[in-house]
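Scroll down for the structure; my scribbles are underneath it.
Every protein chain but one is kept in place in this view of the complex.
Each chain gets a letter, A, B, C and D, in the order it is written, and its residues are counted from 1.
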Amino acid sequence: MHLNTKNVFTPPRNLARFVKKRKEHIGLAPDDISFKGEKKMDEVVLRLVDYNSENLEEKVIERVDTILSHQKKPTVTWFNIDGLHESEIIEQIGESFDFDKLVLAEVMDTNSRPKVHDFGDCILLSIKMLQQNEKNHLISVENLSLVLTESVLLSFQEKRGDVFEPVRERIRNNKKRIRTGGTDYLAFALLDIVVDNYIYIVGVLGGKIETLEETLLEEPRKSVIDEIYTYKREMNFLRKNIAPAKEMILALSKIESELIAESSRIHFKELLDNINQAVDSSETYREILSDQLNIYHTTISSKLNDVMKFLTIFSVIFIPLTFIAGIYGTNFDVVPELKYQYSYFIMWGVMIIVAIGMLLYFKKRKWL
Amino acid sequence: MHLNTKNVFTPPRNLARFVKKRKEHIGLAPDDISFKGEKKMDEVVLRLVDYNSENLEEKVIERVDTILSHQKKPTVTWFNIDGLHESEIIEQIGESFDFDKLVLAEVMDTNSRPKVHDFGDCILLSIKMLQQNEKNHLISVENLSLVLTESVLLSFQEKRGDVFEPVRERIRNNKKRIRTGGTDYLAFALLDIVVDNYIYIVGVLGGKIETLEETLLEEPRKSVIDEIYTYKREMNFLRKNIAPAKEMILALSKIESELIAESSRIHFKELLDNINQAVDSSETYREILSDQLNIYHTTISSKLNDVMKFLTIFSVIFIPLTFIAGIYGTNFDVVPELKYQYSYFIMWGVMIIVAIGMLLYFKKRKWL
Amino acid sequence: MHLNTKNVFTPPRNLARFVKKRKEHIGLAPDDISFKGEKKMDEVVLRLVDYNSENLEEKVIERVDTILSHQKKPTVTWFNIDGLHESEIIEQIGESFDFDKLVLAEVMDTNSRPKVHDFGDCILLSIKMLQQNEKNHLISVENLSLVLTESVLLSFQEKRGDVFEPVRERIRNNKKRIRTGGTDYLAFALLDIVVDNYIYIVGVLGGKIETLEETLLEEPRKSVIDEIYTYKREMNFLRKNIAPAKEMILALSKIESELIAESSRIHFKELLDNINQAVDSSETYREILSDQLNIYHTTISSKLNDVMKFLTIFSVIFIPLTFIAGIYGTNFDVVPELKYQYSYFIMWGVMIIVAIGMLLYFKKRKWL
Amino acid sequence: MHLNTKNVFTPPRNLARFVKKRKEHIGLAPDDISFKGEKKMDEVVLRLVDYNSENLEEKVIERVDTILSHQKKPTVTWFNIDGLHESEIIEQIGESFDFDKLVLAEVMDTNSRPKVHDFGDCILLSIKMLQQNEKNHLISVENLSLVLTESVLLSFQEKRGDVFEPVRERIRNNKKRIRTGGTDYLAFALLDIVVDNYIYIVGVLGGKIETLEETLLEEPRKSVIDEIYTYKREMNFLRKNIAPAKEMILALSKIESELIAESSRIHFKELLDNINQAVDSSETYREILSDQLNIYHTTISSKLNDVMKFLTIFSVIFIPLTFIAGIYGTNFDVVPELKYQYSYFIMWGVMIIVAIGMLLYFKKRKWL
Partner (left out) sequence: MHLNTKNVFTPPRNLARFVKKRKEHIGLAPDDISFKGEKKMDEVVLRLVDYNSENLEEKVIERVDTILSHQKKPTVTWFNIDGLHESEIIEQIGESFDFDKLVLAEVMDTNSRPKVHDFGDCILLSIKMLQQNEKNHLISVENLSLVLTESVLLSFQEKRGDVFEPVRERIRNNKKRIRTGGTDYLAFALLDIVVDNYIYIVGVLGGKIETLEETLLEEPRKSVIDEIYTYKREMNFLRKNIAPAKEMILALSKIESELIAESSRIHFKELLDNINQAVDSSETYREILSDQLNIYHTTISSKLNDVMKFLTIFSVIFIPLTFIAGIYGTNFDVVPELKYQYSYFIMWGVMIIVAIGMLLYFKKRKWL
């Protein structure tokens, strides 16, 4: 359970994990679509799922313009772009769809805050996807942007991942709801997975935190405190990413747009309930962590105090004994006691009585 | 009063108590009605109470379709389902009532947040029922879902319990109000019991907490701190469950639906007052607990300091005495005092004077 | 100024002071009018004041139906009921006035939260009256309910008290405003006294708290900390009761009802200002108390540290001296210094020099 | 820079500085105009400034009715009353202007909260004026009430002061704006000075607080902590008075009244910005003070720890040496080493080696 704290702290040097702004990106035009994040994969992968209640087509495509034929079809087309570092591809997409330049500029700014922007003919959603390293519990973040048009949903991820596989499964299995829904329902399904992941991660961290409690009360090792601070930092990181997502989903549930069917609203409300649950729980765990820190300090310091008290009492008992021995180590010519033949044994007796008396006194005052 | 802390911490391993999400439930369709909680009882029990101001019928039924005949009657039918783990039964209910699939999916998701969802022909309410283990004060939680239609109220509990017995009693005793009210009044009566239970549990914990204070000031045993942290955690747990219920009841008191009579609104407002009282009190107790923690630490550390000061002063008094004895233990050829026959007694006198002088000095400076 | 903490803590065992709910009251019908508080006096006293700008009638009545004749008169009738434990009387009142059953049920639930409920033909107000024990500063709480109808104001108190005497005086003295006002103005006059009392109690506690500061800096006795925690708890108790009263008065100042004249609104606003002042001040005193706690701990620990440093330095000075004496207490055959006749005196000289040197060194480093 | 804390704490005994309510004022009618504050000056001074864009008249008047002639003139009349303890004068004013009785009752209640009350034909404003004692930084408070009518502005101060001199100067110098503005602009000019004073006082305290930081890190004397707590208390006092003023100015900026010209609204908004700045800064300084307290404690305790570590290490080094000397002070018949003639010198050597070895060990472990 002990964390390898060496490995835990590996944010890129001189670049904050909680907020990122490179000097060279200051003052760029708001419609600049150069990629502003970190490159996280080699090749851009374009995947396409096209379906309605009867048909389903799924393929990896090479060129952006393949999408054009799907654009006019009444089917729902889900166009997934993994990897944002090739701005040509992004530009081609922009041209194919005739988006406002701002749309793709915001997609490329992966360090921005979760948001909803309604551009009339399309809605841009962006949210943070969180992933937890199983070993060191370090949470990593990836930006997900969705662009919702009438018949196409574009999803932009920074790197390839299989997190949306369950949605693909549901589409393949022809579970009625998703195959009859529009792009808004598909967007909901994707966001739902993102939010469920928030709850899952809070729950996993939470489980770890609750287990800590026992360790804390039984044997508070130094490593426990490292764990507590690690969890605290990760909870902070989580909250920093979840809280604005909550605002975004709230805005989404209130947006008035033809692109979002009235019947989808209940799903977005459900989403809001779920994200509230994640936020509430993370708050609760933050308080529990604070309590645990206090328990740790109390336990440690009470243990130390017991040790110190024991040692001090031990010393104190010997002090008068050593003093008595010192008295009879003096070389005065006349020390009457020295002459008496049982003096030595009497001294021992006195010493034992003094020691026992002190012990009893300390016991009576409950110091032992 | 000391808690058996061993027994207190028994959340299932690796599953957080404050938030729960299994990995396999991520990405399920929102209308999936498989049971997502923990099975808490063996058999599903279906109970039915059917009444109007004149007649009353109460029975345990075996098959869901028995309900069908009641559905069309103008009487109020309360259909109580204890146990959610048999999805067939739930499905049958769904079919019988022709509910939106989401309704029952939300009933089955027992880990979700308290909420009100208005589906037009029915209203779904969900809230957490709390129960307190008398011995270890551990609070356990159970999800209660109510589905309110015009003439039928369905209540779904995770396990059988007799918490709603007072309502059944009132129905049997033909107390006028409840027998003339509709399903909305019945729903209020059930929620009222849930909320009263919140206040009761806060009060019980609160009583324990207030009693702690005395113990704290008189003899702060180590066990007290375990109790404080136990109460703190339970207060956290409570608040985590009550606070969203407050939002839910607020939403309920504002809902505009034909299913809720205008005359019921005042009851929902009363409910809101009550839940506010529970939330306020739990806040107050949280602060009292924090104060108690501080009192504990202060008392403990002031006791330790007294001990340490006493021991230190005790040692310090012997130090110059031992030094004097050491002086006359030296073997110099010429130490004039050694020759004088009363030297030994003078040494004793000097020692006593030094010791008393130091004691007086310490007393004067109020160190003793 | 030291509190007798033994007497301070006397809440009834196992019943919380901050929130109260008996198990047997859970699940009662909302219109149940059995008394749910604690009986605080022996006999119910019914007092009646009937006035308009010209006439005044004041009497203690025996039977509820006496009120009936006053009910239809255009005069303002103030009907004060001290003691709620005889439900027959309450029932008679309900019948005489033909109130909704909820009205009196809420009057009887003395542990409920301050609130305003508009029943159309009457308005129910409930608020907590606070009283402070002069000796131990323990604040006790009593529920006051007002039922405001067009020509009658009913006031229900749990026990007899003379807190409203100034209002009676004003009525008797025919101060114009109150004799020409309606029941709403009378209700304001009563609430005004309740709120002024809040400010007064906060001020009395506040005065005590501010005086503490001096004691704290001059001689921080242990009793001070008990006082601080007592004030803290009472401030908590106060705030717990005042804060919801603020909400209640805010609601009252916004209520739209024929029973409340437009000209009374400014008084309710004034009331709101006053209660805000009480809440603000109690917040400020809470912070001052926190600071005082910190001052106490700092002062205490800095005193202890001074003692410990002094004692440690004292010991440390003797350590090398005792060591030197030990050296010349050894029994080696050849220890050249022992032979020299001034050795003993030289040893003394060396010891004195070492001791002075150490003292100077400690002084230079500002440890003394 | 050290404060004479003796002088700092001089609130009148048993009367809180943060909230004041005398028992005898409870239950007074709301239109009672007896003076409820403390008498702060001997004689009431009535000053009058009457101006329009062309003419200016400035005089101290003896009798209230002098004002009557000015009342009907289209000029702006500023009528300043210093001293509120003579209720006759106040009554005369009330009669002359035919105010609602509440207006002057609120003026006389100098302990009330800052507020705006619109009485139709006049607006009552009340706000706290703060003044800082240059020597002990103690902030004193005085209530300022403004009554704004169409052509007269009445200002009531508890004692004479020259704080509004700059406004008189501006009127005298015929700076166009103020001479062409109405009573609302004049009221703004007075409030502006009050609020600027808030900012100034926060700034002065703030400057002191920022200078403390250096002292803290270099040589943390005990007096520093007294200063910190003094500033903390004054910041609390300030905030307690400024925060409600903010509400009052917000209400003022939104008031809809013929007495306030549309063109004055921008000035009230500016006022709101200014008071926000004062509130924000006081918050920031409160946090800085908390940090400083922590810095103080850390520095002090780290110094103490260094001393204690040094002393402990010093003692520990002598312990084995004294033990060795003790060994050779034993009187056994056979102790071979005692016979050897270089033993004594070897003992010294061993002792020196042991001492140096321990020093090196401690150095290596970075304890020295």
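Before moving on, here are some points about what is shown:
Keep this in mind: a contact is a pair of C-beta atoms (placed from the backbone, for glycine too) under 8 Å apart; a residue touches a chain by one contact, two chains touch by 3 or more.
Since this is a predicted model, take the numbers as computed values, not measurements.
In terms of the touch definition stated at the top, the absent chain reaches A, D within the entire complex.
Screening D:F156, D:Y285 or D:Y344 for touch with the missing chain picks out D:Y285. Even with one chain removed from view, subunit A keeps its contact list with that chain: residues 5, 9, 11, 13-23, 25-31, 101-102, 106, 112-113, 115, 117, 222, 225-226, 229, 232-233, 236, 240, 243-244, 293, 297, 300, 304, 307-308, 311-312, 314-315, 318, 321-322, 325-326, 328-331, 335, 337-344, 347.
On the side of subunit D, the interface with the absent chain consists of residues 164-167, 169-170, 175, 177-178, 188-189, 192-193, 196-197, 199-200, 202-207, 209-211, 213-214, 217, 266-267, 269-270, 273-274, 276-278, 280-281, 284-285, 287-288, 291, 294-295, 298, 302, 305, 308-309, 312-313, 315-316, 319-320, 322-323, 326-327, 329-336, 365, 367, using the contact rule stated above.
In this section, only the chains that are shown with their structure count from here on.
The chains in contact with subunit B and with subunit C alike: there are none. Remark: rotation between subunit A and subunit C after Cα superposition is 145° (nearest 5). Put simply, the C-alpha centre of subunit A and that of subunit B have 26 angstrom between them. Among the residues of subunit C, those touching two or more other chains are numbered 308, 312, 315, 322, 326, 329-331, 335.
Taken as a contact graph, with one node per protein chain and an edge wherever two chains touch, the assembly forms an open path, each chain linked only to its neighbours along a line. Inter-chain contacts, as defined above, occur between A-B, B-C, C-D.
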